[in-house]
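Complex shown without one protein chain; remaining protein chains in place.
Each chain carries a letter (A and B) given by its place in the written order, and its residues are counted from 1.
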Amino acid sequence: MEPETETVTEIEPVAETEVEDKAARGMAELVAIVEALIFVADEPITTKLLAEVLGEDRDAVEAAVSELQKEYESRESGLQIREIAGGWQIATRTELHEEVRKFLKTRPSAKLSLASLETLAVIAYKQPVTVPEILEIRGVQSASAIKTLLEKRLIVTKGHKETVGRPMQYGTSKEFLIQFGLKDLTELPSIEDFEDLAG
Amino acid sequence: MEPETETVTEIEPVAETEVEDKAARGMAELVAIVEALIFVADEPITTKLLAEVLGEDRDAVEAAVSELQKEYESRESGLQIREIAGGWQIATRTELHEEVRKFLKTRPSAKLSLASLETLAVIAYKQPVTVPEILEIRGVQSASAIKTLLEKRLIVTKGHKETVGRPMQYGTSKEFLIQFGLKDLTELPSIEDFEDLAG
Partner (left out) sequence: MIQTLMEQEPLEQFTFDFHKETAEISAGSNDELKLKLGEFAGPLDLLLFLIRQEQANIFDIPVAKITDEYVKYIRLMKRLDIAVAADFLVMAATLIEIKSRMLLPRDPLAPEDEELEDPRKDLVDRLLEYEKFKVAAQMLHEKTTVEQAVFQRGKIESDEANAEINASVFDIITVFQKILLRHRDEIKMEIAREEISLSDMIKNLKRRIFEETELNVLAFFEEMHSKRELVTAFIAVLEIVRTESVKLVQKKTFGEIILKAVTNGTGN
């Protein structure tokens, strides 16, 4: 596969000796590579950087990007190649914002911030448990985490505790069992279950 | 440079009223939306979820996805639509791994140790399986391998086994399917197929 650009025909100095495989790339291939790099980049990627990484002229890269843009437009893709902050980026097409937003809002997920996860862990193992008790264990206020967990329906209220101030008690829900693939609460591992693994 | 895909050609009033009204969506539009959603989803998105969010039949979604796959293939995109861990995902094409890796400046990530891989193989084929059962097959303690696999999220706990000592059972996770490029567990070759290979 390695082209190794034999520099025998030195009639036209087709540039590039170092970076090799430039000459070997056809336009279609360059377009594909550019697409892949824009896709994996965490931030908009500049023409300059693309040219550097690929050992190509900026002109060639420009041409590839604009080819790519045309492709996306002509096939009426749900995505677009757009220029932003001086670089290129793949993004969803503006017209689809509504669907995209709806999806992002409703996607189910067991994804939790660390604070929520901590709170959930305390509730799972200490249920039924009150807010002051959670505070005592975590050492941090957990009000917003509890709100999140209630919204995600991972916890439910379990009545008031018969003590000063009658604070509300919380426990995990059926949804919690489903999301975490547990048949019932006895399936929750105990700390001892993992003690042997500590080695 | 901003493309801004002018929506001037409003000859056919396809869609746009409220989201949902499914009948109004043409195939091309559905393909575009499906593409956008697969793109924004941060993990493989199932046909079922796509159908739910879009208020479409699963058949229609399936058709749209396979249309999309064909599109990507025929234009020799740098990307591919692929099925993994029971869902759909956009990813770079394998052939471009060298360029991509060069750009991301990554090396192939740290591999699992032989012990971890063996333990993972036993868990994958024997799940749900307990630590003593793994020991029986491997002939060696696997505690630290199990810990590594749990930390890498490749395995999950599957409740206690109702036997003496109620040992914890383990099984593979969705992350396992993702990292090993599997659609589902049935895609694993049968363990009996390995019988003679080793001889």
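Please note the rule applied: a contact is a pair of C-beta atoms (placed from the backbone, for glycine too) under 8 Å apart; a residue touches a chain by one contact, two chains touch by 3 or more.
Keep in mind that what you see is a predicted model, and the values were worked out from it rather than measured.
Residue-wise, the contact with the chain that is not shown comes from B:A115, picked out of B:A63, B:A115 or B:L185.
Seen from chain B, the chain kept out of the figure touches residues 39-40, 42-43, 82, 89-94, 97, 100, 104, 107-115, 117-118, 120-122, 124-125, 137-141, 150-151, 153, 156-157, 173, 179-182, 189, 191-192, 194-195, 197-199.
Take chain A: the residues that touch the chain left off the picture are 36, 39-43, 90-91, 100, 104, 109-114, 117-118, 120-122, 124-125, 137-139, 180-182, 188-191, 193-194.
To be clear about the criterion, only the chains that are shown with their structure count from here on.
Residue ranges on chain B touching chain A, taken from their complex, read 1-5, 7, 19, 28, 31-37, 39-41, 49, 53-54, 71, 75-79, 90, 92-93, 96, 99-100, 102-104, 131, 143-144, 146-147, 150, 156-160, 168.
Across the interface of their complex, chain B is touched by residues 28, 31-37, 39-41, 53-54, 69, 71, 73, 75-83, 90, 92-96, 98-100, 102-104, 106-108, 181-183, 186-187, 189, 193-194, 196-199 of chain A.
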